[in-house]
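Shown here: the complex without one of its protein chains, the others still in place.
Up next is chain A:
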Amino acid sequence: MTTLTHLQRLEAESIQIMREVVAESENPVMLYSVGKDSAVMLHLARKAFAPSPPPFPLLHVDTRWKFRAMYEFRDRMAEEASMDLLVHINPEGIEKDINPFTHGSAIHTDVMKTEGLKQAMDKYGFDAAFGGARRDEEKSRAKERVFSFRTAQHRWDPKNQRPELWKVFNTFKHKGESIRVFPLSNWTELDIWQYIYLQNIPIVPLYYSAERPVVERDGALIMVDDERMPLEPGEVPMMRKVRFRTLGCYPLTGAVESEADTLPAIIQEMLLTRTSERQGRVIDHDSAASMEKKKQEGYF
């Protein structure tokens, strides 16, 4: 009997979860945020259902504030995977021109991400949505199950979660309920990087270190990705060698100074790091337990 490596075990578990969801749900979708976890999840989905393309579309809940490189990468990957790419932008957000600068990160995230996701789920009638969240990312994500049930209003009740003993998943849904499924729950950031390296999975170039124009905001290095980024009076962005450990909306995502411009160098850096990648996300610092609150309200 051959022994699987820990990455092979994680891969097998994720593929099993994906097949289970496709078997049990009527209208699944894969949430695609264009980050490294999404890249791994898409790769696993393609493996799980090969040689056919995965039997569900990709859904990108767009905020209009992603990095330019992410948009280019998203379109390329959807085309390569031969999957339908659904892009949903909250029309109310467009109408009110919600943005992270004038409205703040909390309102921007709530309107463009949380409400946007709920609208898209309702619009297309999805009853199961794959997400690339991992337990090691953030406290509230650590306690969320692989199959996370949401009410008809998309709310999450952290005190009413189903046991998942021996990796047996109860997929029964009440009417109107939906499931958020996290096939990468048990992966760590290091697992993700090792898997990307071993499987040669394409990722957004922003994960690699390069000289980029950045400004400092409350200790975070924010990349000036386009002319919409308002600078303080007299401010001049500096070119610094940075990379991103996590990718979100560019004004809300901090870069880290790094020399890691190859996958082995990133993995080496990961082995030495002692902080969570989400320390670079401004939205996680809005208030105490803000992620849990956002999740209860329907955030991914």
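Keep in mind that, in the parts below, a contact is a pair of C-beta atoms (placed from the backbone, for glycine too) under 8 Å apart; a residue touches a chain by one contact, two chains touch by 3 or more; residues count from 1.
In this text, contacts and distances are computed from a predicted model.
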{"item": "Among \"ABC transmembrane type-2 domain-containing protein\", \"Sodium:proton antiporter\", \"ABC transporter permease\" or \"Transposase\", the UniProt name of the subunit that does not appear here", "value": "\"Transposase\""}
{"item": "Given A:L59, A:L184 or A:V224, the one touching the chain that is not displayed", "value": "A:V224"}
{"item": "Interface with the unshown chain - residue positions in chain A", "value": "210-213, 215-216, 224, 227, 231, 234-240, 257"}
